[in-house]
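For this view, one protein chain was removed and the others were kept in their places.
First chain written, first letter: the chains are A, B and C, and each begins at residue 1.
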Amino acid sequence: MTEPCHDLAHLAHVEMLTDRFDESLDFFTRVYGLKLSGEDATSAYLRGWDEYEFHSLKLTRAGTTGVGHVAFRADSPEALARRIAAIEASGAKVHGWVEGDLGHGRAFRFEDPFGHVFEIYYDTLRYRPDAGDRAALKNLASRYHGQGAAPRRIDHVNLLGEDVAAFRAWGETCLGSRVTELIQLDSGRLGGVWFSVNNKTYDLVCTEERGRGHGRLHHVTYATDQREDILRAADIFLENGVHIETGPHKHAIQGSFFLYVWEPAGNRVELANGGARLILAPDWEPVVWTEADRKKGQAWGLKTIESFHTHGTPPVKAGAQ
Amino acid sequence: MTEPCHDLAHLAHVEMLTDRFDESLDFFTRVYGLKLSGEDATSAYLRGWDEYEFHSLKLTRAGTTGVGHVAFRADSPEALARRIAAIEASGAKVHGWVEGDLGHGRAFRFEDPFGHVFEIYYDTLRYRPDAGDRAALKNLASRYHGQGAAPRRIDHVNLLGEDVAAFRAWGETCLGSRVTELIQLDSGRLGGVWFSVNNKTYDLVCTEERGRGHGRLHHVTYATDQREDILRAADIFLENGVHIETGPHKHAIQGSFFLYVWEPAGNRVELANGGARLILAPDWEPVVWTEADRKKGQAWGLKTIESFHTHGTPPVKAGAQ
Amino acid sequence: MTEPCHDLAHLAHVEMLTDRFDESLDFFTRVYGLKLSGEDATSAYLRGWDEYEFHSLKLTRAGTTGVGHVAFRADSPEALARRIAAIEASGAKVHGWVEGDLGHGRAFRFEDPFGHVFEIYYDTLRYRPDAGDRAALKNLASRYHGQGAAPRRIDHVNLLGEDVAAFRAWGETCLGSRVTELIQLDSGRLGGVWFSVNNKTYDLVCTEERGRGHGRLHHVTYATDQREDILRAADIFLENGVHIETGPHKHAIQGSFFLYVWEPAGNRVELANGGARLILAPDWEPVVWTEADRKKGQAWGLKTIESFHTHGTPPVKAGAQ
Partner (left out) sequence: MTEPCHDLAHLAHVEMLTDRFDESLDFFTRVYGLKLSGEDATSAYLRGWDEYEFHSLKLTRAGTTGVGHVAFRADSPEALARRIAAIEASGAKVHGWVEGDLGHGRAFRFEDPFGHVFEIYYDTLRYRPDAGDRAALKNLASRYHGQGAAPRRIDHVNLLGEDVAAFRAWGETCLGSRVTELIQLDSGRLGGVWFSVNNKTYDLVCTEERGRGHGRLHHVTYATDQREDILRAADIFLENGVHIETGPHKHAIQGSFFLYVWEPAGNRVELANGGARLILAPDWEPVVWTEADRKKGQAWGLKTIESFHTHGTPPVKAGAQ
């Protein structure tokens, strides 16, 4: 029997590509309500107001959209070493060490079965607020600024993959992560798998690519403190001309209250609130959702919107289909 | 350097003593909104509607009030063995194995420096809802019944101790737990210490006994999904003649939104909501609150109510003071 | 220029017909959370916990579903007399005086253009709570019981009519009510009209009958204090097997946060929250929504569900279509 002790501490950051950098940056700071920690030649580094690291979103100028890479921070140098050994033994495609960027030290890079780039690292840069950004309460990472939707922290990332079962095996082996919920299709295939390396209900999701894309991003999500923050954000998105794709509503899977919008370059972004729900059982068994379950729609009956099954970033070129 | 890997998975349950059993049971089921899993000759076993174990509150008929014992579930049999070895090596007072009760298998018992009884175990009894108590969504442990305050799960227990520094050493050694926040008094003494074995911001607290009691309980807390659940609960408590001691307000320490009431026998019970705040950093440094910090009151300025410093259970007999 | 002084004080109650009386009564008391004031041979009299009159919903055993009658209370005996004079002068079909029922004194009955029965009255029966139902705060009509969704008070009723423009003329003339918002179809017809006799944004709505019915009810709505009450109610409906038709979401028209369900006999029932929005301007001009506006869906983009255009009570018999 393996013990549930994890090696990875938490989802750390996602690099998102945008071909409308200025508009995307304006959206993420003014409307979505992240804070800008710094910028370099290619990227802006952003974080929720109560995140201890330098950034959780690296927004990068590119000729396309989608995900640059996904990063997890390890529990310790020893845990990091264990993960690297497991990855190298797994046969996963390995990029090896990179030097890090403005937000952290050297990181080990590798790929999932569909070419999404992941990195894991331990050496990080803690965010140090200057006097104007220091919170009134000393247990907060920085001042609550109340700008835009102002979520507290990154929550999870959802990738698309052609073979969810392959992703499951990869996540269990390479990340040492556990599956908390999954969709079991009647065909025997997996429709989606939800992972967590800690007590969060999920931090990484892979759902089936149905749009003929490859290596695509489905969405990135930040967490709010209350459901009311999401209802209020819906008005903010409305007033700022942001495309609201679906929600607010409550997911059946994982039970989180959600709202999906598209940032200016087309990447899907979610706000979610999970209430007090955590996975505390060390011997949690994955919750299995069947196609029959899924036909009931979301928790309160909302039908899943069609674009949710097809839209990912980068978009699939017309000629490719 | 020690790794942050924990051995204990989570706070599992608290045994609360009551000398007004029927009234206490009515309060906890009808007003506070826990569910009754079962009863034996001395105790009622209660749980929040989304807890996976048989019970998180064991309410026991007694000639007095206060805490019977506090239980943590271990991550695995191996982790349990590691903890027991550490406890036995620590010099803590050990009771040894007990057979368990309606809610779990055998457990290992020992004491904190002030005589509060703790137990740790791995073998548990999962709650199995019958058809009428099964939730509409299969990822919930049982049906959301919406009765009374209806919190989701147990959150933490706060004990009183004459020497908080001694409790800190005990908690780090015996529980293998980490300190997330603490109060550093000008005298050099610790005023309070907040522990967590997982990603929750805290699950166990020890604050200084100032009422000449010994081995007393300060309060037990359950978590709600939203702050609105607590505001609504305040009206329910008001309409049911429950003594509201203080709140709703927001704690400076740990930042949770709180409401404190006394159940019919006098034990203090809290409802709390922590929003999306978690301790995800593997190298989290304890937040240190000074007396100067504490003089600012709670987060939004509420002064701490006097009874909060003196009331504990069992009450101190007049002759004892 | 006419002055905005109204003669009718507020929507008082709706009589709803049910061919599943016991199930409907169980739904309205246990799940929806109204209180039962009394019963007579044919009907149960129900009210929200903070309503000053004996009832706001008269639930009547019948061989069908839909609306029995809609009642408004007048501002004074003089105002009632003015309204009756206006009704009699209008050519509306008049039933004349009825003796009232358990909840109020004599009432004057008449019809709208589609046969829905209305009554207006001044003499009422104030609800007098017994000791067990008295609120802890003396400015509340009765104890907040927290049962089910537990809305505070009736909000509005929505009827279906073949000719909304005719209803508008009738409402302005007979009720002396003002239009706060309306839908102007491209064809020149009105698609819906929202009325208010006081500072509420609306209390009576007529939308176009598209289902070949006649004299039908679209829905009855009660108001909650917070949007969170509606999110919580959604879980209560889900756990009780209630058909959730659409929502929670926010209306574009009138801006209220809504949730629509069908009670066991099929009558549509809404919960709504309007926040702090009131119509305070004495010279308010109706807000006009065009078909182009309506194509944007609800406030945050939800498409109006198809059954919303066709389902009314009583249902249209198959042979009739």
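Definition applied: a contact is a pair of C-beta atoms (placed from the backbone, for glycine too) under 8 Å apart; a residue touches a chain by one contact, two chains touch by 3 or more.
This one's a predicted model, so the numbers in the text were calculated from it and none came from an experiment.
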Visible contact partners (per top-of-document touch definition) of the missing chain: A, B, C
Residue among C:Arg153, C:Arg232 or C:His311 touching the omitted chain: C:Arg153
Listed residues A:Ala135, A:Ala166, A:Leu185 or A:Val316, member touching the removed chain: A:Ala135
Of B:Leu36, B:Ala81, B:Leu231 or B:Val288, the residue in touch with the unshown chain: B:Leu231
Touch list for chain B against the chain that is not drawn: 227-228, 231, 234-235, 237-238, 244-250, 257, 299-301
Residues from chain C at the interface with the omitted partner, ascending: 1, 3-6, 9-10, 50, 52, 73-79, 137-140, 151-153, 155, 181, 198-200, 223-228, 252-255, 273-278, 280-282, 284, 287, 289, 293, 299
Contact set of chain A toward the excluded chain (per top definition): 135-137, 143-146, 148, 226, 228-229, 232, 235-236, 238-239, 241
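Everything that follows uses one rule, which is that only the chains that are shown with their structure count from here on.
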Angle of rotation relating chain A to chain B [CA atoms, steps of 5 degrees]: 180
Remotest chain, chain B as reference, centres from CA atoms: C
Chain centre separation in whole Å, for chain C relative to chain B (CA means): 46
For chain A paired with chain B, centre-to-centre distance based on mean C-alpha positions, whole Å: 32
Chain A and chain C, separation of their C-alpha mean positions in angstrom: 44
Multi-partner residues of chain A (at least 2 other chains): 227-228, 299
